[in-house]
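What follows is one structure encoded as structure tokens, with my remarks underneath.
With one protein chain withheld, the remaining protein chains of the complex are depicted in position.
Right after this comes subunit A.
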């Protein structure tokens, strides 16, 4: 019985999905009898099966729904949205019951009397005289047998009735197959005997004809065609067992007849196709076998290629061709039309439009586009989410649409098509488009970007923020969307299956989301690369381009503090050597006679260059999962067997990027708590200087108090340290670079930094320029005195770590802070550059700094229960922390470029970012106060 129930659950689930979408279609085309007939038949079958399986609760609900549908069908009631809603509610209720049936195996206790009452009211209450009439009109002796069970819908099938009446007497005749026949039929396990296939195929109790996972059996179709005349009697007789009540027998028989009727006519809303049901595991096993066959074939081909044996070549050609066909055929069994994933959408759209009072038309294009079952499962939810989003946020209210000069009815268009081994799914609407301003504000609020950056971004770049984690722009949480899990979840899901998602949007015109996913996860196109005598596969989808480096190439691998970079179209691209990542062989040393290849990978949206020895081939590979022992190694996503029979590993670009970012983080943390490298960019005024080498170095101008020049002889050496008399005091001078190279007769340029009434001078060779540049710290550094590197005026430039030099100048001085505990500061600033500058400055001033880039990090720290003595950072972030009540009573010092424009409410002080002295003084004073208190 368990088998029966689970079979029933699968079938019914699928039927209900069909009913959902068919009902919505029906609502729009109330005149279309074919749709109604189909719905009616499906619901009727569910009811019949429930009766057979002894599920009274489901049966009652299905029955009431069917009654109402019967009225539509007989033309006694006209179809209206409230009516359809009611039927949909009945369907939903059936789903609820089914779900708990699935979990517990028994029908849950409960009462659907209220819903049934409403359905019956709708069927009869609204048109009572007609309904009453109908009852009286119920013909012949049917109601004697069936009583209330008999509904108008059933009765109307007068033609079938006659057929049934002639078959009914056979029910009690012993010649009819015994009770076992019924369960055997109702539980059509994969391998039904061939002579029963016809029966099974046409039996609605066995489920809808077209099934996912079913294999179309075109050749059987012909056989069925000839068998068809018998169908109407034979299966009926077989299905009706002695054990069934007469009522059930009638229903089964009728369902049976109607089903076959439907087939003969071939006019249903669903395409009718001859199919057999095959278990998914059988298909998977077949797929594996075929993969092996293909590989063996490839091996054979490779062996024979070198031979001159024509006797062998002929048959081998044939074997090869047949194998190819077999592979295609088996691949097809895995394919399902994308329409299967869309089936729920019309219903969802209908619900959204009813709930929100919007008028929405859903256009679906390319339903037949096929893709792998597994992929289909994985994109179902993201797609649903996106369509909901479009309906909820994208489309405007009818009145607003009219105001904007558009038609009242909004359109959401879904389309799918193939494009070079991928499937492209587009979801577009003609709504208001994405709100660029709002997204920008939200991105700022969430600490995802900075004002400066935002200004330089194109609209599309800003729109892409909707894919950032935790981003949701809904003004309010509706019951449809805006629960905070938004497009980022969609993006993650799509990326998991090796897909990409993008958005374009025009204000007032609408938005268009496009998703590109591989057709199948089982076979991917891969680049085969060589590294230290070994071969590896990289999925093509992640490869952006290939660059040859070394001898005879324009591109060279450059070193920046030991970190490898390459210039690629005016950008510095971090390079990682696969040798280093995998710990094998020797890394590419960049010597002029050595050549190498850089595979530019798209790793989490960033370009990362992977240095490999050789690029060998591209090949379609069958991805095999890794065993448990290797699943922990993130560098790989699987393994595959190449044509020559050897096993190679498939590199996982995201996993590799993970390794790279971790490596960068490690370097960065050494650097006085600075954060992730190569992330955010910002415009800064920079002082370019030359010191200790020919290449320029950059110092943020905001930190420099004054530029001075001293006569070489004014610089004196006391106690091994250089000092200069400056404004009546001795100011220590520290050279940037190794030493001061004074040139006779030339004045020594010095950058003066003032802090707490003391000044410190950094001596440089030459002051080159002041530039305002977008600083994108691309590489972090572990070299003392350098924070990282950036491209400034087209050149790779080291950014000087002022704090480190200030510490140097103080070496030997009394420890500035006498407190026995270093005070802890929480630094919150979305701007990576600001973080990197402020953190070391505060650290140098004797504070223990925890830098954070955004609220999510802050929350993580708050949850970890960390305690601080003060907070420093971006005013909006600090206000936010205040509002959320994290670390109450903590002094908050806001640092900003525009102190006069900043709301100081709730903040202890607002200070200009350029005034480091003021910040440290303020910090000192708040910690003093704390001590007093």
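Throughout what follows, a contact is a pair of C-beta atoms (placed from the backbone, for glycine too) under 8 Å apart; a residue touches a chain by one contact, two chains touch by 3 or more; residues count from 1.
What we mean here is this: contacts and distances are computed from a predicted model.
A.B. asks: Among "CheW protein", "Biotin synthase", "Carbohydrate ABC transporter permease" or "Polysulfide reductase NrfD", go ahead and choose the protein name stored in UniProt for the chain not displayed.
C.D. replies: When "CheW protein", "Biotin synthase", "Carbohydrate ABC transporter permease" or "Polysulfide reductase NrfD" are compared with UniProt, the left-out chain turns out to be "CheW protein".
A.B. asks: Check the options A:3, A:99, A:292 or A:769 and report the residue that touches the missing chain.
C.D. replies: Answering carefully, the residue with contact to the hidden chain is A:292.
A.B. asks: Looking at A:332, A:631 or A:795, which makes contact with the chain not pictured?
C.D. replies: A:631
A.B. asks: Identify the residue among A:584, A:770 or A:860 that touches the chain left out of the display.
C.D. replies: Missing-chain contact among the listed residues: A:584.
A.B. asks: Determine which one of A:314, A:508 or A:645 touches the chain that has been left out.
C.D. replies: Missing-chain contact among the listed residues: A:645.
A.B. asks: Using the touch rule from the top, list residues of subunit A that touch the missing partner.
C.D. replies: 288, 291-292, 295-296, 534, 582-584, 624, 626-633, 635-636, 639, 641, 645-649
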